[in-house]
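All protein chains but one are shown in place.
Labels A, B and C are assigned to the chains in the order they are written; within every chain, residues are numbered from 1.
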Amino acid sequence: MITERVLTLGALAALGLVALAAHVADEPFTVTLATRAAIFALAAVGLNLALGLGGLVSLGHAVFFGLGGYAMGILAWHAQMYQPMRIGPLEIAGTQSMPAIWLVAVAVSGLAALLIGLLALRTAGVYFIMITLAFGQMFYFFAVSWPAYGGEDGLSIYVRNGFPGLNTLDPIQFFGLCFALLAAATGLVAGLRRAPFGLALNAARQAPERVRAAGIEPQRLRLAAFVVSGAITGLAGALFADLNRFVSPAMFSWQLSGEIMVFVILGGAGRLSGPVLGAAAFVAMEHWLGGIWEYWHILLGLLLLGVVLFARGGIAGLVTGRSHV
Amino acid sequence: MMRSARPALFAAAALAALAGTAAAQTKVGMITTLSGGGASLGVDTRDGFMLAIEQAGRDDIEVVIEDDERAPDRAVQIADRMIQSDRVDVLTGIVWSNLAMAVVPSGTAQGKFYLSTNAAPAQLAGRGCHPNYFAVSYQNDNLHEAAGAWANQAGYADTFIMAPNYPAGQDALTGFKRFYEGDLAGEVYTDLGQTDYAAQIAEIRASGADSVFFFLPGGMGISFLKQYADAGVDLPLIGPAFSFDQGILQAIGAAALGIRNTSQWSKDLDNEANRAFVAAFEAEYDRLPSLYAAQGFDTANLLLSALDKADIGDPEAFRAALREADFDSVRGDFTFAPNQHPVQDIYVREVIEEDGVFTNRIVGTAMEDRANAYVDDCTMTQ
Amino acid sequence: MSAALIAEQVLNGLQSGVMLFLMAAGLTLVFGVMGLINLAHGSLYMVGAFVAASVAAATGSFLLALAAALAGAALAGAVVERVVIRRLYDRDHLDQVLATFALILIFSEGTRWIFGSFPLYLDVPPWLSGPVELPGGILYPRYRLALIGAGLAVAAGLGLLIGRTRTGIRIRAGENDREMIAALGIDIARLYTLVFALGAGLAGLAGALVGTIQSVQVGMGEPVLILAFVTIVIGGIGSIRGALAGALLVGLTDTLGGIVLPRALLLVTDPATAAATGAALASMAIYALMAAILVWRPTGLFGARPA
Partner (left out) sequence: MSEAILSCREVTKRYGALTVSDAVCLDLRPGEIHALIGPNGAGKSTLVGQISGAIRPDAGRVLLDGQDVTDLPVAARARRGLARTFQVSQLAGGDTVRDNALLGAVGAAGAAFGLRPRRDLAARAAAALDRIGLAPLADTRAAALSHGERRRLEIAIALTLAPRAFVMDEPMAGLGPEGTAELTRLLDGLRHEAPILLIEHDMDAVFALADRISVLVAGRVVATGTVATIRADPAVRAAYLGEAP
């Protein structure tokens, strides 16, 4: 039997090898596709922590993805325009340095996750799904109609932001960055799962009464998980914006929330390898199916339906023959 | 080639393959909306463009067509692929301004030409203009400006103006006000994608306006016009062509009859190129061409005219050839302003019913030789 | 703002609320009885509108088109229930969300495949078109009045069906205790198909009624779906009464918010900014309302409260 560890390392290695092989074969677009998969996987790693481990079915994770994207867009736009941001008496210079942008993206989306989590966690079950969806819609409509940063047109950044010592415009180098962050986030989640925090969170999903009787507040665990989850997805959003050199309200749309959820489930909810497998499979399908038939969404829908109905545990479940964690 | 198995592109490419000629010399990447809500616009753009390519009968042009699903990130991804993998020389086809803003700046920065079949946002006409970017359609504000100019000609003095709350909507109202000289009875922003306009129609009725200017593209316009007609408000409406396009007029039906709308093209424009285009389009696709089809057709012909004069491998020469705009536009006279947007007449059309089909006919000219408001902001203008 | 204008806007809010109720009723019924969360409900709304447009084009009869929309959507619902939905009853909400998300993809692209990308034509029949004058001098479209009437009639009919008939008793029993009705010898599979088809039919009817004054096109169901979800969450999932209350609340908030907020902002800023900012805030209003209600009452206005 393939262990979770082997599967996860294998999936990551495969993604890296595909990108490297494409680079050697001078197929930069395949590298871009692999980068897209890595970023989606990172967003899914975030959601998987809340959803797979914490049982929080969030249909609003695009909020964090979008906030990360706008953190990048706004900072880089101000730098590009040589106009500092003014918040009251404060003047903040924009930046085109990736590490600084990442920090802001993580902080902003984590903070948003904290506020949304505080409100949303008062509810449970379907209500939680719906309230997270509602927050997503609020951010979406706000972003569409707020004129300051492009509204529905979004913001275009002409040059990809920089990272010390790297040429981020080179597809393979940018892939390397995204891949490293994905690996780090996966490692972080793997560590969390082994630590008391992950143990308690995992148990709180399955038997909240028991966890409470063991002296642990499930709600606080969930809130903490939601914040970390939002922050990771926010980081992915910043990278996604940099991949496209563009950010728009579409990053807040509920379809995107749905897609992030699809990555998680397709790969295997709660599985460490799930996000990578799911995102890579999705990107590959999007690419190949899109070329086969104009109405390829039908095929995608049928495939998803098949996975939900007949392959519980997603791809990871199929590979390891176990539908559970 | 296996990746791009979309129905329309074989035309040129398959021909080349059959004839056993060498690989195509010019590669064009068309990114447009072929699925979802706005698909009709992209389908017409594609069909108009491909009609011109087919008519040219050239086997050295390959067109790769991809569906952007109206999603900016998808458009960017396709553009990346076309540039990095297909190695196209020219990009074109984007319908929506927000998608254009996502694709065009980085595409032109990478040395590709972009010929716009439709979207032409202010940013790309002013400070963000680029030597490799040509808008063949118009500048986004043009039709709204023409509506304002027409309102003056028609003697309207108290107009109620309305658009969705997003940049193109805000630009629309700004554009209208740029030439309109009367008073505003009201200025209202609706939600993007709004489907029920009962509240706004009640406001219009209560405002005491003498006319209504509105910009509501796609399904929004269909909803508004049906509801407006049904509400029995009889104030004259004026709007840009987008809500009265051939593709959607049939869905609005009689509610649109008699409404004036501004357009730089119309099916009944009386010139040789246009008559031939309308006939050929109908023969090929069995439906009347739309504005988007006409813009697609003109864009392809502009490209062909430049390819006749210069090698695309020589960007300087090719750019100069494009600037000459030496092709028979279906709009008649056509030249480029210094910021590479059209200088053209903008007409007023009226919706009529003709042989059981709803369509437009020209009733006047709103503006002559109109360029755009951003020429002076563009650094190429010296 | 004159009193007549306010009255007219309230009527508008009522009308959109009543139509929203038709959508929300099916959603909440399906959740109450089967515990299923159905994202594809908006697709059935779209199916209704497309069937109505096709039948109206073929026969020229509006009433026939409405009947066909109801029947067509109910049939589509029954088929989907038999083939897909019934496999989801025992699953968690996550699987349901995902499977019905997949159904949206299939429905939307399938419809586009069959009907093409262009919007279809469907219009108000002559005998319902034009405005009528109401007391107080309000000119109001006859069709919208008919929508309010039709919606309230359906709401009343639904109330009677559930409160007074054998089928209704079974449905209510199903909400309370699944094993119980199985023990009573009721064919639970058939009951579920029936409830799902009923909800689908109502959604299809709403799609046809609303599509008549809007645009019949692919993707029309999704904005309505989200509004319907907001509605039932506000009302309390599973409660028909809650769906009605939520629908009216959402309809009125949505309509009046767009009128009031820009005017209120006019007091503090210039017209263009007030219009844009007011519209921005108004578009968020119902979601803010929903978040506020959920924070106040985590299971909605009429939802079952845990002990």
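Methods note: a contact is a pair of C-beta atoms (placed from the backbone, for glycine too) under 8 Å apart; a residue touches a chain by one contact, two chains touch by 3 or more.
Since the structure is predicted, the reported quantities are computational estimates derived from the model, not experimental observations.
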Check: The chain left out here touches which displayed chains?
Finding: A
Next item on the list: Could you tell me which of A:Met85, A:Ala203 or A:Met285 touches the chain that is not displayed?
Entry: A:Ala203
Check: Among A:Pro84, A:Pro99, A:Gly191 or A:Gly306, which one is in touch with the chain left out?
Finding: A:Gly191
Check: For chain A, which residues reach the chain that was dropped from this view?
Finding: 191-192, 194-197, 199-200, 202-203, 206-207, 209-217, 220-221, 224, 324-325
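Operating definition for what follows: only the chains that are shown with their structure count from here on.
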Next item on the list: If every chain is a node and every touching pair an edge, decide which shape results: line, ring, star, complete or other.
Entry: complete
Notebook entry, point to check: If you average the CA atoms of chain B and of chain C, how many Å lie between those two points?
Noted result: 35
Next item on the list: Mind checking the centre-to-centre distance between chain A and chain C? Centres are C-alpha means, answer in whole Å.
Entry: 32
Next item on the list: Provide the list of chain C residues touching at least two other chains, using ranges where the numbers run on.
Entry: 108-109, 112, 276, 279-280, 283
Notebook entry, point to check: Which residues does chain B have that touch at least 2 chains other than itself?
Noted result: 34-35, 165, 170, 189, 191
Notebook entry, point to check: Which residues of chain A touch chain B in the complex?
Noted result: 27-30, 32-33, 36, 141, 144-145, 147, 150-154, 156, 158-159, 171, 240, 243-246, 248, 250-251, 290-292, 294-295, 297
Notebook entry, point to check: What residues of chain C sit close enough to touch chain B in their complex?
Noted result: 1-2, 4-5, 8-9, 12, 15-16, 108-109, 112, 116-121, 123-124, 129-131, 139, 141, 143-144, 210, 212-220, 223, 255-256, 258-259, 262, 271-272, 275-276, 278-280, 282-283
Notebook entry, point to check: What part of chain C is in contact with chain A in the complex they form?
Noted result: 31, 37, 84, 87-88, 91, 93-95, 97-99, 101-106, 108-110, 112-113, 226, 229-230, 233, 237, 276, 279-280, 283-284, 287-288, 290-291, 294-295, 298-300, 303
